[in-house]
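A single protein chain has been omitted from the complex, and every remaining protein chain is retained in its original position.
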Amino acid sequence: MTDFLLAAAGFILFTVAVGLIRILGGPSNADRMMAAQLLGTGGITSLLLVASATGVHGVEDVALGLALLAAFASVAFVNSAAPPEPDDPQRANGG
Amino acid sequence: MSAPTLAGLIGAALVGLGLYGLITNPQPLRKILAFNLIGSGVFLLFGIIARKGAAAGFVADPVPQAMVITGIVVAFSASALAIALVLRLFQETGRVTLRPDASAGPPANGADT
Amino acid sequence: MSVLQALDIGLAALVLAVAVWTIFAREAFAAVVGYVAYGLLLSIVWVRLFAVDVALTEAAIGSGVTGVLLIGAAARLREAEMAAADEQPSEPQRFWASFLCVLVTLALAGVVLSLPDPAPTLAPEAAQKLAGTGLGNPITAVLIAFRSFDTMLEKVVLVLAVVGVWSLAPDRYWGGAPGAPRAARPESTLAFLAQLLPPFGILIGIHIFWVGADEPGGAFQGGAILAAMWMITMMARLTEAPPVSSIWLRLALIAGPAVFLATGVAGVAMASGFFAYPAGFAKPLILFIEAFMTLSIAVTLPMLVAGPPRRLPRR
Partner (left out) sequence: MSLVLDILTIMAICAGAFFFFAGTVGLLRFPDALSRLHALTKADNLGLGLVVLGLLPRTGSLFASLKLVAVWALIQLAGATAAQLIARAARRKGPAP
C-alpha cells in the first residue's frame, strides 16, 4: 500500500511538473500562471500522499495552508495587469 | 543514498546555482531571486543536519529547524526591503541598472528627489 | 531501488530543474512564476526531511506573501528589467563565475557527504528541558524558550525592515497610506474570493498558532496566514491600507517584540534571569508572547509587501 501511495504521488507530481516545465516558456503569461496553478494542486495532492505513506504527522495543516493560499499567485498576476502607479515613470521610456 | 543526503546535495547545488545567478544576472530583481535560492540551499543544509541529528525520540533535531524558521522570516523581510529599494530606484531614474557609469535616465514624472 | 528512493531522486531533479529555470529564464515574470512553484516543491522536500514546522513556514510565507511581492514587482519593472538584461557580463566573466560556483558546490557537497551519521545534536538536551516548559512541540520551545533572545531580535529585524521600507517614501507622502497591492478596478470574482476566504483563513491561522504549542505550527506560520488574509481583502479593494502615521498600526507592529522584551526583562525579577520564565508559568507565558507575536507578524508582512507610503496624508 505504501509503495502504491508513493508511486501515485510521484506520478501526479511528474505529470504536473512536466506541464509546468513545458509551459513556463510561454506562450503567454496567463499560460504560465495556469501551469503554476496546476502544480499547486498537484503539489498539495502529492504532499498528502507522501505524508500518508511515510507517516509524517501534522501534514494536514501544511496542506490546509497551501490550499488557502493557492489562489494568491493568480490574484497577484491579475492585479499586476493594473495600470502603472501614478508615480511610476512612463512605461515607454523605461529603458 | 538516503533522503537527507540527497536533500543536502540539492542544497549544495542550489547554493552554487544561486551564486552564479547573483553574479551574472544583471537585473536586480533576478539577483534577489538568486539570493533567495542561495538562502534556501543553506536552509536545506541545516535541514539535513537536523534530520541526521534525530535523537531522544525526535524525528529531527529541533534546534536547526528553529533556526531555519527564523531564517525564512528574516530572508523574506530582507527581500521585501531589497525590492522596495529597487522599486524606488526605478521611480527615481526610470531604470534599474546597477552599472556605476549609467547616468540617471529620463526624468521621472512627478517623482520627488 | 525502492519506490521512495525513486520519488526522492525525481523530486530532487524537479527542484533543481525549476531552480535552473529561475536563474536562466529570459523573462523576469517567467522566473518569478518558477520561483513560486519552487517554493511549493521545497515544502514537499521539507516534509521528506520530517521538518513539518519548516514546511508549514515555507508554505505559509512562500506561497502567500512572497508570491504577491515578487509578481507585483516583476509586473512594475517589466520594461526596465528587459532593458537591464542587455548588460550581460562577458564570456570570461561568466566562465570564472561558473568556475567559482562549481567549486563552492563541490566543497559543500563534500561537506554533506562527510557529515558524521548521526550528526552532533542538541535533541537530547532539548528533550530533557522540554518538560520544564510544559510544551509538546520542541521547535516552539527552542524558539520561545531556549533561544528566546534570538527570536526576539528576529522580530526586531522585521520591524526594522518595515522602518527601512517606509523610509523610502518621498517626503510629501510621509504619513500617508502605502500603495497596497490592489486591483485596477473592483472585480466581483475577486471580491467574492476575498469575502469567502478570510473567515476560514482566520480560523486556520489561529488554529495553527494555537496548536503550535504541542504540534507543528506556531506564531510565524499562523501570523503569515493571517497576514495573507488581510492582504487579499486589500487586493480586492475591500479594505484600504492604513496610513503609516496610524497609532494603531504602529502599536500592532511593535506589540510582539515589546511584549517579548518586557517578559524577558521581567524574568530578571520574577525568575532566575533575563529571558527566564518562572517555573510552572512557562507555558501560559509562552502562549501570551506568541499571541502578540502572531498579531505583529500578521500586520508586519502585509506592510512589507505594500511598500512605502504612496498616498498623500489626510490633513
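Every chain is named by a letter (A, B and C) in the order it is written, and numbering of its residues begins at 1.
Please note the rule applied: a contact is a pair of C-beta atoms (placed from the backbone, for glycine too) under 8 Å apart; a residue touches a chain by one contact, two chains touch by 3 or more.
Quick caveat: nothing in here was measured; it's all calculated off a predicted structure.
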Which displayed chains the hidden chain touches across the whole complex: A, C
Residue among C:A107, C:L160 or C:L196 touching the omitted chain: C:L196
Residue numbers in chain A that touch the chain omitted from display: 1, 4-5, 8, 11-12, 15-16, 18-19, 22-23, 28-31, 33-35, 37-38, 41-42, 44-45, 48-49, 52, 60-61, 63-64, 67-68, 70-71, 74-75, 77-78, 80-81
Contacts of chain C with the absent chain, listed as residue ranges: 29, 75, 78, 187, 189-190, 192-193, 196-197, 200
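Going forward, only the chains that are shown with their structure count from here on.
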Distance between chain centroids, defined by C-alpha means - chain A, chain B (Å): 20
Chain centre separation in whole Å, for chain C relative to chain B (CA means): 12
Interface hub residues of chain C, defined as touching at least two other chains: 4, 48, 50, 74, 76, 80, 83, 170
Per-residue multi-chain contacts in chain A, two or more chains: 56, 87-88, 94-95
Residues of chain C that touch chain A when the two form their complex: 2-4, 6-7, 10-11, 14, 17-18, 21, 25, 29-30, 33-34, 36-37, 40-41, 43-44, 47-48, 50, 52, 55-56, 59-60, 63-64, 67-68, 71-72, 74-76, 78-80, 82-83, 170, 179, 181-184, 187, 190, 193, 197, 200-201, 204, 207-208, 211, 215-217, 221, 225, 228, 231-232, 235-236, 310
Sites on chain B touched by chain C in the complex: 1, 3-21, 23-30, 33-34, 36-37, 40, 43-45, 47-63, 65-70, 72-74, 76-81, 83-88, 90, 94-99, 111-112
Chain B-facing residues of chain C, complex: 4-5, 8-9, 12, 15-16, 19-20, 22-24, 28, 31-32, 35, 38, 42, 45-46, 48-51, 53-54, 57-58, 61, 65-66, 69-70, 73-74, 76-77, 80-81, 83-89, 93-94, 97-98, 100-102, 104-106, 108-109, 111-113, 115, 117-124, 126-128, 138-139, 141-143, 146-147, 150-151, 154, 157-158, 161, 164-165, 168, 170-172, 218, 220, 297, 300-301, 304-305, 307-308
